[in-house]
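So, subunit A:
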Amino acid sequence: MYLLGHLLTEPVGVVHYMIVGAVLFTCGVVCMATKRNALGILMGIELVLNGANVNLIAFGSPYLRGAEATIGLDGQLMAMFVIVLAAAEAAVALAIALNFYNNFGSIDVDRANQLKG
Partner candidate 1 sequence: MEFTEIVQTLRDTHGEDILSVEPDVGDAWVEVPAELWPEVALSLRDDNRLGFDFLNCVSGVDYLEPDPKKVAKVDWEPHIEVVYHLSSLRLGHRLTLKIIVPRWRDDAAGQLPQVPSVAGVWSTADWHEREVYDLVGVEFTGHPDMRRILCPEDWEGHPLRKDYEMPLEYHGIRGR
Partner candidate 2 sequence: MNWTSCLFLLCSLMAGGFAVAVVLSSNIVRMAFYLVLSLAATAGLFFLAGADFVGAMQLMIYVGGTLVLLVFGVMLTAQSQFVQMRTSSGELLTALILGGALLVVLVSTAINVPAWQPTSNPAVDSATPVITATPIGMALEGYRVDQLTQPDTALRRGMSGYLFPFIIVSVHLLVVLIGAAYLARAKRPVVERMR
C-alpha cells in the first residue's frame, strides 16, 4: 500500500517493475493453463517471457538502482536474447500448431490425445 500510495510523487523502484512483471507472468501462466486453443497457449508463453523481461530490464536500469547495485548492460543484453529466442520459439510453436491443424483439422489442444494409452 505504501508503494501504491506514493506512486505519483515518489520515484519508482525495481519493486514496481517487479510487480508489473509478476502480473504479466501470472497472466501468462493462467493463460497457458486455461486456453484450449494452441495459439492461445502460445500467447501465454509470450506473456510469461515478457514478465521475465520486465524484471531483467528493471535490474539493469541505471535509473532505478544505485551505481553498485545495477547489473548494468547485462540486464538489457539478456532481455534482448530473450526477445530473439522468443521469436524463434514462436516460429517453431506456430509451425507445430499449423502442422497440428493440418493433421487434426483443429487447433483444440484437448484433441491431441493420440499418445494416450
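Note that in this section a residue touches a chain if its C-beta (ideal position, glycine included) is under 8 Å from a C-beta of that chain, and two chains touch if they have at least 3 such contacts; residues count from 1.
As a selection rule, all candidates are chains of the complex that A comes from, given by their letters.
Please read all numbers here as calculations on a predicted model, not as lab measurements.
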Identity of the candidate that touches subunit A (this complex; choices 1 or 2): 2
Residue ranges of subunit A touching candidate 2 (in the complex, touch as defined): 3, 7-20, 22-31, 33-37, 39-40, 42-44, 46-47, 50, 53-54, 57-58, 60-67, 69-70, 72-73, 75-77, 79-81, 83-88, 90-92, 94-99, 101-103, 106-108
